[in-house]
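The complex appears here minus one protein chain, its other protein chains still in place.
Note that the chains are named A, B, C and D in the order they appear, and that numbering of residues resets to 1 at the start of each chain.
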Amino acid sequence: STDDTGGSGSGSTSGSGSSAAAGDGDLSFAVITHGSAGDAFWDVVQKGAEAAGEDLGVGVDYQSDGDPQRQSQLIQAAVNQDVDGIVVSMANPDALQDSVEAAVSAGIPVVTINSGADRSAEFGAIGHVGQDETIAGQGAGQRLAQDGAKNVLCVVHEAGNIGLEQRCAGASQGLGSDVKLLQVDINDLQAAQSTITSQLQSDPSIDGVLTLNSAVASVAAAAASDAGSQAEIATFDLNGDVIAAIQDGSVAFAVDQQQYEQGYLPIVMLKLYAQNLNTVGGGQPVLTGPGIVDSANVDAIADLASAGTR
Amino acid sequence: MRPARADERVAAVGLWRRLLVKPELGSLIGAVVILAFFSVQSSVFRSLSGVANWLDVASTLGIMAVAVALLMIGGHFDLSAGVMTGTTALTVGIVATELDQNIWVAIAASLVLALAIGFANGWLVTRTGLPSFIITLGTFLMLQGLNLGLTKLFTGTVIVRGIAEAPGFHSAQLVLASRVTLFGQEFRIAILWWLLATAVASWVLLRTRFGNWVFATGGDEVASRNVGVPAARTTITLFMTTAAAAWLVGSITAVRLTSVQANTGTGQELIYIVAAVIGGCLLTGGFGSAIGAALGALVFGMTQQGIVYLNWDADWFYFFLGAMLLLAVLSNRLVRRYAEAARR
Amino acid sequence: MRPARADERVAAVGLWRRLLVKPELGSLIGAVVILAFFSVQSSVFRSLSGVANWLDVASTLGIMAVAVALLMIGGHFDLSAGVMTGTTALTVGIVATELDQNIWVAIAASLVLALAIGFANGWLVTRTGLPSFIITLGTFLMLQGLNLGLTKLFTGTVIVRGIAEAPGFHSAQLVLASRVTLFGQEFRIAILWWLLATAVASWVLLRTRFGNWVFATGGDEVASRNVGVPAARTTITLFMTTAAAAWLVGSITAVRLTSVQANTGTGQELIYIVAAVIGGCLLTGGFGSAIGAALGALVFGMTQQGIVYLNWDADWFYFFLGAMLLLAVLSNRLVRRYAEAARR
Amino acid sequence: MSEAGAPLLELRGIGKDFGSVIALDGISTTVRAGQVTCVLGDNGAGKSTLIKVLSGVHRPTRGELLLDGQPVAFGAPREALDAGIATVYQDLAMIPLMAIWRNFFLGSEPTTGWGPFRRFDSATAKEVTRRELAAMGIDIRDPDQPVGTLSGGERQSVAIARAVHFGARVLILDEPTSALGVKQAGVVLRYIAQARDRGLGVVFITHNPHHAHPVGDRFLLLNRGRSMGDFAKGELSREELTGMMAGGDELTELAEELERPAGR
Partner (left out) sequence: MSEAGAPLLELRGIGKDFGSVIALDGISTTVRAGQVTCVLGDNGAGKSTLIKVLSGVHRPTRGELLLDGQPVAFGAPREALDAGIATVYQDLAMIPLMAIWRNFFLGSEPTTGWGPFRRFDSATAKEVTRRELAAMGIDIRDPDQPVGTLSGGERQSVAIARAVHFGARVLILDEPTSALGVKQAGVVLRYIAQARDRGLGVVFITHNPHHAHPVGDRFLLLNRGRSMGDFAKGELSREELTGMMAGGDELTELAEELERPAGR
């Protein structure tokens, strides 16, 4: 994979001349992710990218769509606009291969984020920032196992979403036994609460609940108390409610991928590449997590999470 | 030989059969089939705590379904109904937390906004003559954008939090999100609101002039205008009613969860329509019942929770959900066919 | 004084106005307004590469919109149309990779499956007399569950990969996912399929007996049955046509992306209906056009990409999308009003 | 009641276009209290279009409509109804899925109770519906039956009974007797005479010269959307009227012709 990186690096050098000539002060980058609109996780990524744009004085345009075909069309649109760099999350690398390679061959440097680390260099990206969802899931599973959970419920809030599936699959690996899946609808949290309650009522042996979204975590905690269950609640991602819940003990811990960095760092990398042809780590993935937030370290980041940057 | 009767052109038909043909009792059959199906297999489902649980799911869905049913009987759709529950909940949250108002002020502001949106929907539909499907799709998309854009503008995140700290919260909680103990089991107060909404809607539909106009406007708008029904006013009122229901559900959501996500309610509009259709509403308008819609919501709620109670594989959740819905409507259909086949 | 004419009861009306009143030309106005709006503001949007990009977005959407328009003219909905594109794409993927078949075998298997589902939808609708909305909602949910459940069963994940390695892939790619160079710009071949689908659908609708039956069944099913139209057969054929369109789109997706996610297509059904309605189809059936639906898809595709080209804030994406759609249908409406107001 | 009385309704040069279709052009006539104005004409002559202009369904494209001598422009049928003009439309304006009694009182529902508990007085409505229909010789099984399942004549009877019940100053009837049996048609003619005698202005459209002649006071003749004249009864002999109706007594000749050739 090292030669691949070298190859793509030299391949895009010729193209970068033109984008550098387009004007140093006026760089503009496109960030195209597979998050759905209003998703709490991707909102932090967006915030990171936009903050970097502001800090570095470059333009950042954030777009997202969960459908890989739409995502590839958005990449194509960015290529047509002749941006100076593209940041892409690759939940489904095969589906994006075509359009990412087209961007690279048009001389536009690409940084991949979040998932797809193993294919990034192959497609000609200059770097990857992220944390594979599977590995994050493993972290959560291991921690749950440590806390003594055996029968864990993994609450999927968007059916068939690849990132969420990977988190649950990772959790199974980390836990050492299969987690039990439950489908809820993120857009109807009251029903989600009732559904989790139902599950806990009907299977009292559940001793751990892993939610994949911070908003679901709050209703899961409420559901556990409704059902009179002693299950430990853990979640991915943070928000003010989750911080408060960790502080009062109703949520045990949260897996923090520090996805703010997945937005911020690629912009830095693209700017450095555009102005200086720098790459980071020789194209090796830059890992952003997972970090675990629990009662031990929650107070330190409480304000940051409420502001939406953690 | 039939016995001599007042009118020899009418045959005697048992009460039972006559009841079965009524639309709302038709959907009752669906509900009973689903209830029996899950009750037999899961003791938790039929326990009081289980009942409270699935009634809760049906309640907020049911409030919306009843309003949407009225609108559908009046011949229109409201695709913005789902996202409007989010808009109203977010308004309650933002006014109460970011603008530091008393929660009741926030709830009132939310009502005004909802009625304004409902009015705009109805006015556009009646003025342009365009299908309500496309107009409310426009408002649906716009509200979805507004919900996200404004929430981020006000809070910097995709969630409005801290509603519990607003002044007046406890009284609001009492009215909108408390629990009532019955037979030793706590039930959510939203269930009461649901029953109330169903009763009022049924009364309006069957017993008032306005109800007559709703049926007429949905049945044949031109004909009803020709005999003097104020069709435009009726339509606008119906859209405002749906908006008001969305406001009630949104307020319940905001007060109950104390924090509101920007994408709350998106996609629910279809489920409301489904509940109304299970309850016997025609998509072409002019026919249906409020009680039917409430029962449709019950079918949906029971199915959604029942599948969880049976511990069926979550990957197949939607498969079972679809199969159960078909079971409910087909069994309803079969029984009514039998009832209509009558005395042969 | 009007000039003497063959029939004194008909007034002369300009060609221009006569054209404007046609439904498909009505939606052309919406498309032109949207095209002008974005072209003026974005040079990339109006560049050849930009055109190729938004035509691509419109193409797969358009294939489905045209089929859905036929179904809607015939008086029915198919809520399972969106998820069926996923079902067919997954079938292509699973048969080609997990069952190690030639890709053409996989595509053929997928077609058979699609037609079977379409037949089942149509058969249930005609046999039970239940609204197609509720029947296809059932199949929608069931297919959604099947897509997820079977994909996980076969692959262990929610994604089917490696379609590019299947034998015959290159010929399939040529037919379904290649690019055609025109004026020095590469265009996706799906655009061709879209044009073809529109042409065939238009021809069938306006020039064949079957087309006549479609209008009649949707316009008044009872009346058309009374004069001898095989309404049930027409309905079933329409559902199978929609399924076949979903198969085409699904195959294109599978071959183009070489991997398929289990949630592909979910939620798209509404967009198809929207495109058809923008194109002038009545939700109550009996009226509409295939070209209109294709133009409706174009409006939707242009709007979706245009907002991206203008670099508007993504948080407000849906707001702009909604506003643009309303702009398109309202301008269409205004122009037609003007055309109909005629010679006063 | 005399010709000299001020007209209730007056039409001056009324015309109506539908897009390129000129359905009516330059129609003038008057409707007086206590008189029956018959509108005669071939199929497609524009009779229904004319009465839809009178009842506020269509706005005229040209010309003026005067009510009690004042120019009016009915924006909606409601406004015409409020001015006391009740209409039986040719397509009857019924909601097929709704019960008979609901259709009967549609738009003019009687209410009972106070304030928020004011409700549609369904007992009265059903009672009145049954009574009015019985008076026309229609014995309905059940006022709750949906109008869509009534026979053609039963449905027409409901529409007529409704208009007669609510007509206050002007009663407009567009081919009211077309689907009626001989007995019921007779009742309708009697209704028309009664309304006339009560001082209502009646506009009556029919293709049946046997129906038009006895009750008509004025005859407005339409042909292909234009007026062929507007005659008072005195100006017109019975023979002329029958002639105007495109050979009313041709029918007798026709009868001879239709009998099968002798011997067969």
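Rule of thumb we're sticking to: a contact is a pair of C-beta atoms (placed from the backbone, for glycine too) under 8 Å apart; a residue touches a chain by one contact, two chains touch by 3 or more.
Note that the coordinates shown come from a computational prediction; the quantities given were computed from them, not determined experimentally.
Per the touch definition above, the residue from D:106, D:128, D:185 or D:200 contacting the chain not shown is D:185.
Summary of contacts with the chain left out: across C:142, C:190, C:229 or C:294, the touching residue is C:229. Interface residues of subunit C with the unshown chain, by the touch rule above, are 7, 9-10, 203, 207-209, 211-213, 215-216, 219-220, 222-230, 286-287.
Seen across the whole complex, the unshown chain contacts subunit D at 1, 18, 21, 41-45, 47-48, 90-91, 137-139, 141, 145, 149-154, 157, 175, 178-186, 189-190, 192-193, 196-197, 207-210, 213-215, 245-248, 250-251, 254-260, 264.
Subunit B residues in contact with the hidden partner, per the touch definition given at the top, are 8-13, 18, 21, 340, 342-344.
Quick note on the criterion: only the chains that are shown with their structure count from here on.
Mean C-alpha positions place subunit A and subunit C at a centre distance of 33 Å. Centre to centre, using the average C-alpha position, subunit A and subunit D are separated by 72 Å. The set of subunit B residues touching two or more other chains comprises 144, 148, 152, 267, 313, 315, 317-318.
Counting partners per residue, subunit A has 37, 159 as the residues that reach two or more other chains.
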